[in-house]
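Note that this complex is displayed minus one protein chain, with the remaining chains in position.
For chain A:
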Amino acid sequence: MSSDELIWRIAGGSGDGIDSTSQNFAKALMRSGLDVFTHRHYPSRIRGGHTYVEIRAADHKVQSRGDGYNFLLALGDSFARNPQEDAFYGNEEIKPLSENLDELREGGIIIYDEGLISEEDVDALDLEARAEENDWHVFPMDLRGLAREHGREVMRNTAGVGATAALLEMDLEHIEDLMSDAMGGDVLEANLEILHEAYDTVTEEYDFEHDLRAPEGSHEAEQALLSGSNAIAYGAIDAGCRFISGYPMTPWTDVFTILSQNFPDMGGISEQVEDEIAAAALAVGASHAGVKAMSGSSGGGFALMSEPLGLAEMTETPVVLIEAMRAGPSTGMPTKPEQSDLEHILYTSQGDSQRVVFAPGNIEEAYEQTRLAFEIAWDYQLPAIIIYDQKLSGENTNVDVDFFDREPAPDLGSTLTEEELREAAHDNSGKFKRFNYEDAENGVASRSIPGQKGGRFLATGNEHSPVGHISEDPDNRVAQMDRRLEKLESIREDLDSRESSTQTYFGDETADYGIITWGSSQGAVEEAVERLNDAGHSVKGISVSDMMPFAEADVTEFLESVDEAMVVEMNATAQFRGLLQKELGRFGEKLTSLLKYNGEPFEPAEIVEGYEVNFVEEEREPTAQVRIEPAAGD
């Protein structure tokens, strides 16, 4: 007997090893042949504070966290602060249990560590009555005691995993293998003992009245478990990027860390610098000197990058910047996802924007579009930005290993060699016409690199003549501006002419209703569309990646084909809907919005409900913490 899907939530305090335990358990599920998807919820704290990771596993592709969950392993918070009466942060010891009850599905399982969570606190939750009401199966276990008996207290996570496996009737083989990969000696031995002891205790001593079992599945090809941050970093590596500069900021730090750890072995360079102005300026400087370079940050840090970003546009220096959004404004909620930096990324820095912006919707797209960003940036000599968020950054899913079996693409695009420079146009004093609008193709004038013979020119943030001299001549200004903007039109044509679109479509092609989304909300929308169609509705969806130059043709075609559409995004002011209307200049009366900005990503059921409220039973209010924004003029 196996169930359709498992959504296992491991909850504890920050610093309790929730992350690494969940990572290994997700891998074990993947190795057993399942598709997995993880969702991480954590506070902006080093030690203590309620945190959880959810792992959804099924025998079919899972693209979102799902709705609620069905298995809770509540470890207690070993770094909890002593609760005082009316403490602002409440009783943290009980939170891994108490905070997670509302979303637990009917028939769900709870294991909690009675070694850390006191009986008194559990009684206060009225757990027994709630369990009865919801048909929950509750297993209090002294995980801490069990861990202490065979090893150390911190190994209680292992005891929890052992108990989980027993209740789900899972084989321990993959879990044991992963433990052996990660540790050795006495530590491994102690952990294995704890794992088995917990497994055996549960199997022998508990009555199984629950229906939930681990799903069963198989893969046709070898799988790898990766996060969005891994995918971006790997896309950069395969695009030949070997220079990254940055300043730490959650959640962008993940990509910075991955590349900083890999670059030394690849002859690459990573620089942690004094601030984000410097970080982006270094990437521009490295690119100017002939290297494929990138930088990035999250909202607040990216604000500091506005200046170098504009410099890259004006000097036509290729560079890739990435921005990992989190809830704003200002410091906002540092560890919570939001899609509220879209307008910031599109328009920050003075003057008319001359940049490319991609918003990948899942892990494969994060890899593909990072590669694409480098290709476009170096071919067309402008900044290309990947905008993603805390959600995509930290969620893990399985991908075919073969997906990454690709040729590297280190080519510098429209950069000349010394030999080619000899044939290129120079002014009468021998300066290379780096910004030559006369024989530019698609707006692109070829570049040279300092140190090359016959290539010297001046790059400047001022408007400039073909060799780079500062110029305020009106004719030159218009010619240069038009040439730079022509590059964006050329990029749009280039992207539209490619075999595969960067937009992602799902659902019933002939549907009258549409759901439009962008970035990391894609998975939840995809699943919602599938469910709506299964329930007899006729719906289709599009997830848009090309923010600038905007995917005008693709989105126009989609919107023309439906009567009404709902725009789904994680922000409070419907930024993407605003962009649609600005770029397309119509469809305002067709577009309603479903907005969420409470710090949690969409669950598919919330989108289904939003659809029903919008298009089926319009008198109803949504039950989820979302907001419906009616169409303009509605």
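We adopt the following convention: contacts are C-beta pairs under 8 Å (C-beta built on N, C-alpha and C of every residue); 3 or more make two chains touch, one makes a residue touch a chain; residues count from 1.
Convention: contacts and distances are computed from a predicted model.
Undergrad: Could you tell me which of "Pyruvate ferredoxin oxidoreductase beta subunit", "Halocyanin HcpB", "Cytochrome c oxidase subunit 1" or "Aspartyl/glutamyl-tRNA(Asn/Gln) amidotransferase subunit C" is the UniProt name of the chain missing from the displayed complex?
TA: UniProt lists the chain left out of the view as "Pyruvate ferredoxin oxidoreductase beta subunit".
Undergrad: Looking at A:268, A:514 or A:610, which makes contact with the chain not pictured?
TA: Per the contact definition at the top, the residue touching the missing chain is A:268.
Undergrad: Among A:127, A:159, A:286 or A:488, choose the residue that contacts the chain missing from this document, as touch is defined above.
TA: The missing chain is touched by A:286.
Undergrad: Based on the whole complex, identify which of A:134, A:201, A:460 or A:556 touches the chain you can't see.
TA: A:460
Undergrad: For a quick check of understanding: of A:218, A:330 or A:429, which residue touches the chain that isn't displayed?
TA: Residue touching the absent chain, from the options given: A:429.
Undergrad: Among A:131, A:172, A:187 or A:277, single out the residue that touches the unshown chain.
TA: Considering the complete complex, A:277 is the one touching the chain left out.
Undergrad: To test your reading of the contact rule: which positions on chain A touch the chain that is missing from view?
TA: Residues of chain A in touch with the missing chain: 222-226, 230, 233-235, 237-238, 240, 242-243, 245, 262-271, 273-275, 277-279, 281-286, 288-293, 307-308, 310-311, 315, 401, 404-406, 408, 410, 412, 415, 417-418, 427-431, 449-462, 467-470.
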